[in-house]
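Contents: one structure, followed by commentary.
A single protein chain has been omitted from the complex, and every remaining protein chain is retained in its original position.
Chain lettering (A and B) follows the sequence in which the chains are written, and residue indices restart at 1 in each chain.
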C-alpha cells in the first residue's frame, strides 16, 4: 500500500506555479438538486482564491469537489494541468482545514499535526522536527503533548492549519476556517493566516461568508450564489465594481441609485463621486452605509440632499442612521453614517453627502 | 487497487454524488463483505436452510393453523417484551452508575454485573425457583430471570455510550431551565437512543430465544417457540413441525428487527461522540435517587449470585468446601476432565470465539459504514443479527447434516464450538461497535483522507481508535457471552473438552451430594473466571478513547 501512496503524492516543495487549480464547467448534483452548475474558476499557482457567498450557496460543495470528497457530475477539476476526476481524495495532495477543525480527539496535538507525514511514511525524527517547526509557525510552540480537548477554539484552528500544512499540500483548502472564532481572534488570525499564506506562497482556496476574511486573505475573490459564480475579481476591484445588484448586496450595498458618468465623475441625486478612467454613460451606484455621510442640519456648511433621521444605531467606531428621504425615488429610506462627535437624534433633519470610499459602481 | 488515471479527458463523466476514486475502495469493501457473509453463510444460513428444507412438507402448514401454535407465538413475544422492558428499567440506573458516578472500584462493579450473564440457565432457574418459592409454573419468575440475565447487556451497552456523551449538552439544557428529569428526557435519552435500540434489540432476541429459564421456571407448561422447536426437533424428530415453528421464529425475529431498524432510522448517529471527557462526578440532589435505584438493582442481582455461592459451600451437615476440593477431580467420572480443566477449556474456547467474533464483527461494522445504499446496510445488519434469534438446536442439527460436506468434517472438530459461539457473539460486537462508528463525524474521516490516508487507512487511523473503547467493551462482553454460552456449546462440545457450563450441566444431572456440590462450586468458579476475565479486559481498556 505504502509504496504507491508515496509516489502518487506530489513531491513536496515542487509546485506547478503557473497552472494551479482550474475548474472547468463543474456541475454537481445531488439527486435532482443541483448544488453547483457550470463553475469555471481558477487559482493560479501561489495565489489565494476566496470563494465568498451566502450560506447554502454551494461554497462548501465547491471546496469538497476540489478535495475529491464529492464527485462532479460534469466538468473537470484540474491541477497543474492534470484532470483529477480519477484521483481519490487521499492521493490529491491537497490539504484541507475544516470549519470546526475536525481534530482527531484520540491524538494529541503532535499526533494531529504529524498525521499527514505519517501517511507518507516520514520517519519519526523528521516528523517531530516538522511538527515543532509548524507549531512554531502557528504560534503554538511547545504544545506537542497537549490533548486537543484542552485547546481553545483559536488554538484548535491553528493546530488544524498546522496539520494541513504539515503534509506540504499542493493546494490548501480552507472551509470557513475562522468562522467559529470570536471577532477579535478572527481578525488577528486572519492577518496571521494571510501572512503565512503569502510567505509560503501556498496556492489556496478559502471559502467564507465573511467579507473581511475574504479581502484579507485573497488575491482573487469569487462570489458564489445558488451554485453559480456571479463574479470573479481582484478584491479591490470587486469592492468598487461589483457586477450586479446581487453581488453588490452581498458586499454591503444597501441602496442603489441611478446615475451618470461624465468626465470621470459619477453623479446621482445624492451627489457625485470621482471615477477616473470610467467611460461616460448610465451607471448604477451601490451605496453602503459608509457611502453616505450625514451631518447635522443646523450647520449650513453642508448643503445637499436633506433627510429625517428615523433610527439610530451605535456601532463600535461610528453611528449608523436610517434616514428618510421622501423625494428620492427608489430610496426613500437609506443608511448613512455620522461621526461620533455630532450625533443627531431621531426626528432631526440631517444633510447627506456621498463618501467615495463607500460607493460602488455596478455593471462596469 | 492501482489507480486508474483518466487523464486528458475534459468533462469526464463520473457517477453523480460519488467521491472521486471511490471505485478504489469497492474491491476492499467487496472482500470484507464476502468474508463476513461467507462465514455467516457457511455457519448459519446453510445449516439452517438445510434443516428447514429437510423438514418442509405440505403438512408443515398445518402447524400454522393450529390454535396452540399462535398461543405459543404470543407467549414467546409477550414474555420477551416484558423481560426486555424489565431489563431496560433495571439496567438504566446501573448504566448511569457506570457512566456518570464517580465510584471507587468501578471495574469491580462492572465485573459483578456481568457475572449473571454467564451463569447456566438451568442453575439460575433452579435458584430462582428456590428464592421465589414458586415451584409452580410462573410467568413472573420467567420474566424476572430473563431480566436478571440481561440487565448486564443494557447496563454495559447504554453505559458505554453514556460515558462518552458530551456532558455540556445536558448542562446547557439545565441552564435553559430544564429540570433534571426534563433534561434526561429531552437531551440525554435521545442521545442514548442508539445504544438503547441496540440493547433492546439484543435483549429482546435473547429473551425470545431464552430456553433454560422458560423450561425450568415454566415447569414445562409454559412453552415458547424456542422450547417447542427444541422438543420437536430433539425429542420427537418432528422436523416438519419444527421447521414451521422455526419459520415462525424467523418471521418474528425479522419483524422485531425491522421494527428496530425503522425506529433507529437516522437515530443511530445521534449524539456526538468524542474523546472521553471524564464525565464521572459525584451525584447531586435528585441524582442520588438514581444511584439508590442502581444500588437496589445491584442488590437484586446479588441475591441469586449469593444464593449460588452459599449453596456451593453447603452440605447436608453444614458448611463444607467439599465441592471446591472436588474441582480437581472429575466428579465420580461424570466429567471427562477435572473441574479446573473444564475452566481452562472454557477460557480457550471463549478466547477463540472472541477473536473470531471481533474480527468478523469489526470487519462487518467497517463494511456496514462503507455501504452507501441504506437498504443494503440494513439488510446486512439484519442478517448479522439473525443468529441471536434462531434456535441453537436448529443451527446445531443443521451442522449435523451440512458440515460433513466441507473438507475435514468440522462436525467433530474442537473449533466447531468457538465457531458456533462466534456466531452468537458477532452480533453483540456489531451492536456495540456500530453505533459508535456511525456517530463518528464523517468530516473526521474526510480530514484524514485529505491528509493522505486511503480508505482502509482511514478506518485504521480514525474509526478503529475512536471505536477502540467500544471494541474493548465488545471483546470483554463477547468473551463473557462465549464463556457462558450453553445452547450451542452443550450441543457441540466434545466430552474430552467440556466447558464449565457443560460440566455444570452434567454434574447437576447426576444424583449424589458431591456432584451437586461440585456443580455449584463450578458455578462459583465460572463466576470467578468471568469476573477475572472482565477485570483483565477492563484493565487493558484505555481510559481515554483507545489509541492503537
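Please note the rule applied: contacts are C-beta pairs under 8 Å (C-beta built on N, C-alpha and C of every residue); 3 or more make two chains touch, one makes a residue touch a chain.
Just so we're on the same page, contacts and distances are computed from a predicted model.
The subunit not displayed here is recorded in UniProt as "Thiamine transport system substrate-binding protein", chosen from "RagB/SusD family nutrient uptake outer membrane protein", "Cytochrome bc1 complex cytochrome b subunit", "Xanthine dehydrogenase subunit D" or "Thiamine transport system substrate-binding protein".
Interface note for the absent chain: among B:219, B:293 or B:371, the touching residue is B:219. Only one of B:80, B:97, B:113 or B:126 touches the absent chain when the whole complex is considered: B:126. Note on the undisplayed chain: of the listed residues B:207, B:334, B:424 or B:529, the one touching it is B:334. Interface note for the absent chain: among B:61, B:189, B:236 or B:255, the touching residue is B:236. Annotation for subunit B: contacts to the undisplayed chain at residues 54, 122, 125-126, 129-130, 135-136, 215-216, 218-221, 227, 231, 233-238, 315-316, 332-334, 336, 347-349, 351-352, 355, 397, 400-401, 404, 409, 411-415, 417-418, 490-491, 493-497, 505-506, 508-513, 515-517, 536, 540, 542-544, 546-548.
Just so it is clear, only the chains that are shown with their structure count from here on.
Centre-to-centre spacing of subunit A and subunit B amounts to 52 Å, using the average Cα coordinate of each chain. Considering their complex, residues 1-22, 24-25, 274-275, 277, 441, 443-444, 446-458, 461-462, 465-466, 468, 544-547 of subunit B touch subunit A.
Those residues of subunit A that touch subunit B in the complex are listed here as 1, 4-5, 8-9, 24-25, 28-31, 64, 67-76, 82-96, 98, 102, 104-107, 115-116, 119-120, 147-149, 163-164, 167, 173.
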